[in-house]
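With one protein chain held back, the other chains of the complex are shown just where they sit.
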Amino acid sequence: MKESQEEKAALSKDKLFELPGFPDKEELESGPVAVIECPEEIACNVCEAACPFGAIEIGKEIIKVPKIDPDKCVGCGQCVSECPGLAVYVVDLNYTDEEALLTIPYEFSPLPKKGEIVTGVTRKGEKASRVKIVSVDKKENGTPIIKIAVPKSEIHEIRGILIEEIND
Amino acid sequence: MESVKDSSSEPDEEGSEKIVCRCEEVTEGEIRESIRTYKLDTVAEVKRATRAGMGLCQGRSCEISIKRILSEETRRDISEISADSVRPPTIPVETGVIADVIRGGGGNEED
Amino acid sequence: MKKTEVLIVGGGIIGSSIAYYLSKHGVEVTVVEKGKLLGGASGANQGGIPVSLFEPPLLDLVRESRKLYDGLSQELGEDLGFDETGLLLIVLDKDQESLLNQFGKRLEQRGLGAESLSSNELQAESLLADNVKAAVKTSADASVDPFKVGFGLISQAKANGATFLKDTEVKDVIMSGRKVTQVKTTRETLQLNYLVNAAGARSKSIGDMVGLDIPVKPRRGQILVTEPTPRAKYRYLMDFDYIATALGNGDKEEKSRRMKLGVASSLIQEPSSNWTIGASRDFAGFNKKTTRETLGYLADRATKFLPDFENCNIIRSYAGLRPYCHVDGKPILGRIEELDNFFIATGHAGEGITLAPITGKLLAREIVSGRKAKLLDSFRYSRFESE
Partner (left out) sequence: MLNKEVAVVGGGPAGLTASIELAKRGVNVTLIDENLQAGGQLLKQTHKFFGSEEHYAGVRGFNIAKKLIQEANNQSVDFLLEGSIYSVYEGKILAVKKGKSTQLISPEKVIYATGASEKVINFPGWTLPGVMGAGAVQTFVNQHKVLPGRKFTIVGSGNVGTIVAYQLLQAGAEVTAIVEAAQEVGSYYVHANKAIRSGDIPIFTSHTVKKAMGNESVDSVKIVEVNENWQPVPGTEKRIETDVVCLAVGLRPRTKLTSLTGCQTTYSSTFGGEVPLHDKSMETSINGVYVAGDVAGVEEASIAIEEGRLAGVSVASSMNYISSSTAADQKQEIRNRLGLLRGGPYGEEGAKEKERIRSIFNERVTRRESRSVKR
C-alpha cells in the first residue's frame, strides 16, 4: 500500500490515540475496555444503542464520532458484535504477564476453534505474531466475536486473524 | 504483480482499440472522428452518425461514455451535454407485449 | 456579413443532397438547419426505397432516383448499406389476393420485375406466417441505411466546400423586389443569391416569409425497431394494405381503428440486421412522440406476417414528421415562378430517402443551368395556382 493513503485505510497508532473512542493509557491499563476505531463522522449510532451500560456516547446528532466512557465500560463486547463497521474491539491489558486479551469481530467461516493457534494480522492486513484463540462466541443476532491472546507489545497493532496452515 | 515497460508501445491515444458501445462495437476512436468530422455536440447525433447506443442495451452503459467523449471533444462541461431523449420501450420488450395493448390484454379500452 | 451563393434551409436528407450535387458543380453553398443535421424525418424512417408502389409521373422520378443509388456508395466513398433486395408484397386477406395479382401484372407491364410466389414457395419460407395468403416479389425496390446516406452526402458536400450550420433557425428574410437577398437566422444574417426551401415538415413557415402558401403539413410516422435477428431471405416486406393507406387510393374504406391510424406493415431488415417495423400515418401537429395505440397496432400487424416477431425484442421506437402535401400528397419541387431566386424541395411525404438523390441532382441542375428539368414539371408549385 502506498504511504499516501495509509491513513485513509489503516489508521496510524498516533491518530488512534486521539480518537474519542480510544481510552487513554491509564484507562487501558485499568481493565478490559472497548476501543472504538471509528474516526469519521458517519450517520450511525448502533454502538451507542448496543451498550447496556451507557458507556458509549454519540448523542442526538448521530453523525458525531463515538466517545467511550471507560468508567462505565466493562468490556462485555456487545458493541464489538453489533458495530456495522466492525470497528470496535475490547482490549484487556491484564490478561497475563506477557499477553493481552483482544476481542475482535470475525465474519469469516469456518470460525476458529478455542485453543487454536492462528496468525495475527495488523490493521494493514500484514501478518504479525501467532496468537491463541481463547474463546469463540457465535452471537445470535450479531457478528461472532473472538477473544485472542496477543503479545502485549502488539496489542495496538493486531486487529484480525488469519487461519493458515503452518507446520510449527 | 509485475511492472511492465511498454509506455509508448500502445498507440491508443485516439481510442482505436477502446470499444465504447459493445452492442454495436463502436470504438472511442470512431466516435471522436465523427464528432470532429460532423461537428457533433449531442448524444443523439453521435448515435445517428456511429450507431453507438443503438444496440440491445439501449445505450445503458455507453451513454455516459459518449457524454464524456463529447465533453472532451467540444470542451464543455459534462453537465452541458444533454441526455438523449427517451422513447418507449425503456427496456427491451417483446413485440407481442407491445401488441398486447391493442389485443385487449392490457384491459385497454378503445379511445 | 457573410455571403453565400446558395442558401439551403433544412439540413435533412433533401437539403444535404441538394448541397452535395451543387457542391459537385463547384457551387458555393451553405445549409442552415434549425436543429441537428438529419435530426428530423431524415433520421426517423426505415430507409426503404420502394419503386413498385408508384404511378407515373412520380414513378419516373422514383426510377431515376433509384438508378442514382446504384452508384452512390462508390461516388460518396461510403458503404450506404444499399440492399437491392426487392420487395415482398404480402396479403393476409383472401379478398386481396386477386388485387395483388393484378398489381403484379401491372408492374410487369411497366417493366418492373414482379413474380408471384407459389404456395409451395410461400410454405417453404419459414419466417412467413401460415396465414399469408399470397405474395408478390418485386425486383426494383431496395433499401439503404438512411444515416449513412445522409452523413455520406454531408461529408462529401463538406469535402467539396459546402458549409453546414446547425442549431441555426431562419427567423426572417429580406427581399428586394422579387428577390430574396438576405436571410436572418438566430445566429447571423446571411447574404445569398439563391434560396432553397428544403425545410421538410416546416417548409410552410419558410414559404410564409416570402408570401408563398406552401400546402405542407407534418404527417407523423411511427416506427418500432427490433433487436438483430439472423439475416432473412426477404428483407423488405410490405403489407398490401400499405398501398391503400400510403397512396390513399384504397377504395375499400375500412373504418377500423388500425386504418384510421394509417397502420400497415412495412418491414425492413437493416444492414445491422435489426428490423424496423412501420408504418403509420397520422396528423398530430409537430408532436414527435410515439403513441401506445399506434405502437400496439404496428406490433400486432407485424406479427401477423412474421410470427417470430412475437417473441423478438423491441428496443426502440421513434416517430418522424413527414412533409405531407395536403392537396395531392405529391412532392413540391423546383423553381418558383413568383420569385427570381427561390427554389423549393419539400412534400416528399414518406419518400424523402427514395427521392433524395434525384431531388438533389435536378434542383442543383436547375439552379446551375437556369433551365427547368422536365422530370419536375408535374411537381411544381404552380400546380396549386391553377386551382
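Think of it as A, B and C in the order they're written, each chain with its own count starting at 1.
Operating definition for what follows: a residue touches a chain if its C-beta (ideal position, glycine included) is under 8 Å from a C-beta of that chain, and two chains touch if they have at least 3 such contacts.
In this text, all values refer to a predicted model and were calculated from it rather than measured experimentally.
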Which displayed chains the hidden chain touches across the whole complex: A, B, C
Touch with the omitted chain, as defined above, among A:8, A:72 or A:114: A:8
Given A:44, A:73, A:118 or A:133, the one touching the chain that is not displayed: A:44
Where the unshown chain meets chain A, residue by residue: 1-2, 4-5, 8-11, 37-46, 49-50, 60-63, 82-87, 107-109, 121-127, 142-143, 159-160
Residue numbers in chain C that touch the chain omitted from display: 291-292
Where the missing chain touches chain B, by residue: 1-8, 10, 12, 15, 17-20, 22, 28, 60-61, 64-65, 78-80, 83, 85-91, 93-94, 96-98, 100-101, 105-109
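The rule is short, and it goes like this: only the chains that are shown with their structure count from here on.
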Computed distance of Cα centres, chain B from chain A, in Å: 48
Approximate Å spacing (C-alpha centroids) for the pair chain B, chain C: 26
Per-residue multi-chain contacts in chain A, two or more chains: none
In the complex with chain B, residue positions of chain C that touch it: 36-39, 43, 147, 150-151, 154-155, 158, 164, 166, 224, 226-228, 257, 272, 274, 277, 289-290, 292-293, 295-300, 302-303, 309-318
Partner chain C, residues of chain B touching it in the complex: 24, 37-39, 42, 44-45, 48-49, 51, 54-56, 58, 87-89, 92-96, 98-103, 108, 110-111
